[in-house]
Each structure stands twice: as structure tokens, then as C-alpha cells.
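Of the protein chains in this complex, all but one are displayed in their positions.
Labels run A and B following the written order; every chain starts at residue 1.
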Amino acid sequence: MIARADTHRRWRRIFLILGVIVGAYALLAPLTSLDIAQSAGVPLLADRLWFRIATFIAMFVVMATAWNIIGGITGYAAFGNVAFFGIGAYTTGMLISKARWPFLAALPVAPVMSTAFAAVVGLPLLRLRGHYFAVASLGVGVAVGELVQNVEYRGQPIFGGASGLFLPIYAVDNRGLFFFYLMVLAAAISIAVTWWVLRSRLGYGLIAIRENEEAAAVIGVNTTAYKVAAFALAAALTGLAGGIFSQWNVFINQDNTFPIEYNVQMILMALLGGTGTVFGPAAGAVLLQLLIQFLGGSLPISADIPFVSESARPIVAQVILGVLLVVVVIFVPRGVIDFFGGRTRLSLAYLRRSLRETSL
Amino acid sequence: MVDFVQLVILGLLAGGVYVAVGVGFGLVWGVLNIVNLAHGALVVVGGYLTWQLFTTLHLDPFLTLPVDAVALFVFGYALQRGVINRIIRAPLLFTFLLTFGLNLIVVNLLLLIFGSDFRSVTPSYSGQGFEFGSIVIPYVPLISLGVAIALSASLAFVLNRTRTGLAINAIASDRDAAQLVGIDLRHAYAVTYGLGAACAGVAGGLIALIQAITPTAGEPYTLQAFVVVILGGLGRVSATVVGGLAFGLVEAFGQSIPGSGSVFANAIAFGLMVLVLVTRPQGLMGRLR
Partner (left out) sequence: MGQNRGWVMTVRRLALLAVAAVAMMACGGSGSGGPTTGSTIVLGAPLGLTGALTKESTLTQQGYNLWLDWINTRGGILVNGVKHPVQIKYYDDTSNANQSAVLMQKLITEDKANFLLGPYGSAATATDAAIAEQNQIPMVEANGAAQSIFNQGYKYTFGVLSPANKYLQGVIDMAATLNPKPTTIAMLSADDNFSLEVANAINTYAPTKGMNVVLFKKYKNGATNLGAEVQAAKAANPDIVLNSGHLTEAIAINKAAKQQKLNAKIFAYSVGPSTPDFITALGADANFVYDGSQWTPQVKYTPAFYLTVAQYVAAYKAKYAGLGDPDYHVAESTAACLALQRAIENAGSLDPKKVRDALAALDVTVFFGQIKFDSRGINIYKPMVVEQIQSGVHHTVFPADIADAQPMYPTPAWDQR
């Protein structure tokens, strides 16, 4: 017994050290692209492709962590959070392209708008439970995207319509570096907020709501206020990511700011990593996004799938993604953070146990 | 006036397809508590099956519908029994993700087998219809509506008057109690999902007649199934029929909104759905679960 606890602790320490090393590398490597470093002869460890992918990963960390607040901690599985992303993106986008605000002034408005929307929509929506809430939030997510793209005033689309919005390319040195660190900052804020929530009264209230909402109300938790607060927090963080995205991507339209797949992806990442935890969604986001990029061939390393022709390769890659998803959902329902927590080990017994727990 | 009548007819006829798509989805959701994101993919499989039989064996497409039903039933049964049953006791979110993964697999397998070309089934009588003055009731959508109603009726019959149906109702009310009285849960779940898949298959056959299908053509139907089922209400087949027809009418009259018209169809449909959920969750006709 003691020996096993020791092993667990040792594994946990190893994973922690590995995580810190990888994290430090990820955060510091981009600095090698600065001119100062280059002229000092430091090898270039991060190029533009690296920046693009890394910024995407950071963006998903924000979204997954934000979703976790309403979905994981509070237990209200929102299925339409991409609406906040899109609202944030269009807020910043409109301010920059139509009102000519500078980017750093337009960015803070994004989370404000998303939060306002969440507060308005959340009040009626959060009275629903379970499936109904999930579907209603999906409906809101789809409807908002459609409205933003199509609403017109005097025959002209207000938000750029189907042509989308073009933003001027942001004039800053080391653009890739800048946006990467900005997105990482947003990710850090999200994780910090989650950490704070879990240790605060709000967090206890939310967990109480998740475990048994009626009981929580009985012991005096203002469930409506707490739920809306969680929803608004999730919206704010997601909206921030959207705001950064709009300037970083230079072009926004309904398809790239309200994509329905993002809803599924952010939930999947939180689940994969472990809902209700601080670092779980982040871990899940990194893993899943790396996997998607790997299968899509955008990473510098790629694998060849044997027996598959060139033209069929991308299709087979999608099938593999689907199979992986199915396997993970069935066998690892508590998320991989379970292993890093040190209490469980990835073993056949664990897999069999989780299967038995959830099977009919 | 003529236009109004024609629009009503068009709406109801289109609604037939939505009914067919919705009943299977609603059955699986209402009874098994599974939101089947792979529903659209199953529909497309049915469509391809009909297309294949029509093209190689020259079978009239309406005759291929029973084949679709049986084939998809078997497929759905196997899927539920082998895969989806493994996460029934997990939180609801897991079924979302599992079925999303299944959707990815099925759609891309279809892409590998059939390629991305658009396929359509055009029997000799397509395009013709009954004409009353300037009002037209085309044959194919009319028969499709008939098939959809018949499908719903048979489903309702199975659910209310057969032993299997009683078992399904039992597990819908209380899963563990049903097990206590001796119902084989794994089998009952698989049968339910199989029935849902069979309905999807038939819907697919109908859709192949109405539009050109390609492996990714199922996604919008999954979304529409959501709206149909919520509008009508979970819990009763007749409710889904009402939801499907209502959705068809909304779509038909949506385009007459001045200005952009039907561009807002999705926004309206989903907005309505949210409104229904918030104000009257049991839908227009359903029972509150």
C-alpha cells in the first residue's frame, strides 16, 4: 500500500517536472525569434508556423477553460458558447474596421459585450436543466451566428454580411510573437480565474449547484445569481479569445467566428482533460488540438498511414480521429488529468473499471 | 390567395421529410436520453442505399424504403449494442461526444466508398403532379409525406401496442425498475436505437428523391431534427409529426418576410426552438419529462 502511494507520488512528480519543462520551453522558445536573440546567434526555436499553431492551441485553452466554469464546475453543459466567441470577435472587429479604434482599445470591449449578452440570455436559459439547457444554448449559438451575418439596415449588412469583415493587418513588430503572448496571457487569465473560482464562495456554491441544485437552494445559495455569474464569466473569457482572434486572423465572417464544431471541440477538450479541475481543460485543449493538427498534416512531423492512397489519406485521418474520440469517450471518461493527479494509473484494470461503471 | 394555398401545400409536403427525420431522432432522445449527433449520417446512409438500389437494380425508390429500414435497423442495433451501450450510465455529455465521433466515422467512410460526387434519384414520374388550376401538388413529395405519416403511425403502433413497445415505454419511464421486472435492457436499448436508425434510413431514401446527396449532406438534417423534436415536444410520436409539419410551414412562409426572407430561416427556427424551450418545454404537444 505504502509502496504504491510512493510510486504514485513519484509519477506525479515526474509528470509535474515534465510539464514545467515543456511549458517553459513553449513560453520561452518564441523569444528566440526576436532580432536581439538572432543577432546573438541563438538558434531559432519557433518559426511562424509554430506561432500560428501555438496561438491556436492557446485560444482553445481559453475556450475550454472558460466552458469548464459553466459546464464542468456548475454542471450546466452549455452547447453554444461559440456565440460568445463570435460576439467578442465581431465587437472588436467592428470597432477596429468601422470605428477605427486602435486594437488595444477595442479588445477590452469584447468581453464586456459577451458578458452583457450572457447576462441577458442566461436569465431565461439557465432555468432549464440537462438536455434542455444544452439544446437551448445550441439554439442560441446558431441563431446569433445567423443574425450577425445577415442582419441589415437599409439594405446593407450591418456586420459586413457574407463578405465578412476585413481588418487592417496589425502594424507591430514580431506580429506572431505578439499575438502568441497575448493569447497565452488570455489563457493564463482563464486558468487563474478558474483557480480563484474554485477557492471562492462562488465556486463552492457552483459545485453545490452541480451536485444537487435543490439542496443548494435550501441551504441558501442564490442559485440564479451564481449560475448567471458562472455563465457570464465563461462568456467574458471566451469573448476575449474572440477579440484577439479577429485582429490576429485579419478576416472574420460567420463561418470562422461562429463555427458549430468549436462548441463540440471545447467540450471535448474539457472532458478529455478533466472537467471541474483547474488544469484539465488546458491539458485537454493542448492534446486534442495537437492531435487534430497532427492528423491534418500541419505539424512538422507527420506519419504515413500504410495501405492508404494519397488522395484517401485525409479522409482516413478523419476516420482515425473519430475512432480515437469514440475510444477515449468510452474508456477514459474522467479525463487524462486523472493520471496526472497521481491517484490512478493507466492500466488495463482502470480501463475495465471505467467501462463497467458506465456500461449498461 | 392561390399563392398562400400553394405555400401551405409546399410547407406541408416539405414537412413530410422533416417528420421522417424527426421521429427517429425523437425516439432515441425521448426514450434513451441519447442526443444522436450521428442521426444525419444515418439518414445519408439510407439515401445512398436507395440510390445504389435504384441505379444498379432499377428498383423504384419507394420500393427500396423497406430495404433501407431493415438495413439501418440492423446497423443501428449493432451500433447501440456494441458501442453506445458502453456509456449509457455516463453523464449525458458523453453521448453527445460519442455520437459526434460516430458521425465523423460514418461520413468519412461514405466519402471513401462513394466519393464526393452528388447523387440523386430521379424516377420517371418525378416532376409531375396533380394540378388544380394553378395549384400544383407534385407526386413525389406527396407520396413522401404519405410515407412519413405511415412511418410515424407504424412507429406509434409498435410503441403502444406491441410487447417490444411496452418494454421500450417501460425503460423510458424508469430504467432500473424496468430491469427489475425482467426486461433485458441491453436488447431493449438496442432495439430502440435500431428503430430510430430505421426511421432515419427511410428518411434518407425520401431525401435522395428530393435533393442531390453527398456524404456531408446529413449535417443540416441533424440540426433540423433538434428543432422539429423540440417544437413538437419529446415523448410522443404524434408530437414530432406536428413539429415536422410546423417546421415545414415556418420554412415555406419564412421566405415571404420582406427583405432578406428565408436567409433568416435558421435564425427563426432556432429562435423559436429556444422560445419554446424557455416558455413551454413540453413543446406544442409533448408530455413533460
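Please note the rule applied: contacts are C-beta pairs under 8 Å (C-beta built on N, C-alpha and C of every residue); 3 or more make two chains touch, one makes a residue touch a chain.
Bear in mind that the values here come from a model prediction, so they are computed numbers and not experimental data.
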Residue touching the undisplayed chain, where the options are B:138, B:165, B:204 or B:281: B:138
Full-complex contact with the absent chain, from B:87, B:171, B:263 or B:276: B:263
Among B:33, B:52 or B:126, the residue in touch with the chain that has been omitted: B:126
Absent-chain interface as seen on chain A, which is shown: 47-50, 52-53, 56, 149-150, 161-164, 166, 169, 175, 249-251, 253, 255-256, 259, 293, 296-298, 300, 311, 313-315, 317-318
Residues of chain B (touch criterion as defined above) contacting the omitted chain: 3, 6-7, 10-11, 13-14, 17, 108, 111, 116-120, 122, 126-127, 129, 131, 136, 138, 140-141, 207, 210-212, 214, 216-217, 220, 251-256, 260-263, 265-266
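Throughout what follows, only the chains that are shown with their structure count from here on.
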Chain A and chain B, separation of their C-alpha mean positions in angstrom: 32
Partner chain B, residues of chain A touching it in the complex: 71, 77, 79, 124-125, 127-128, 130-132, 134-136, 138-140, 142-143, 146-147, 150, 152, 264, 267-268, 271, 312, 315-316, 318-319, 321-326, 329-330, 333, 355, 357-360
Interface residues, chain B side, partner chain A - complex: 29, 33, 35, 83, 85-90, 92-94, 96-98, 100-105, 107-109, 111-112, 185-186, 189, 223, 226-227, 230, 259-260, 263-264, 266-267, 270-271, 273-274, 277-278, 281
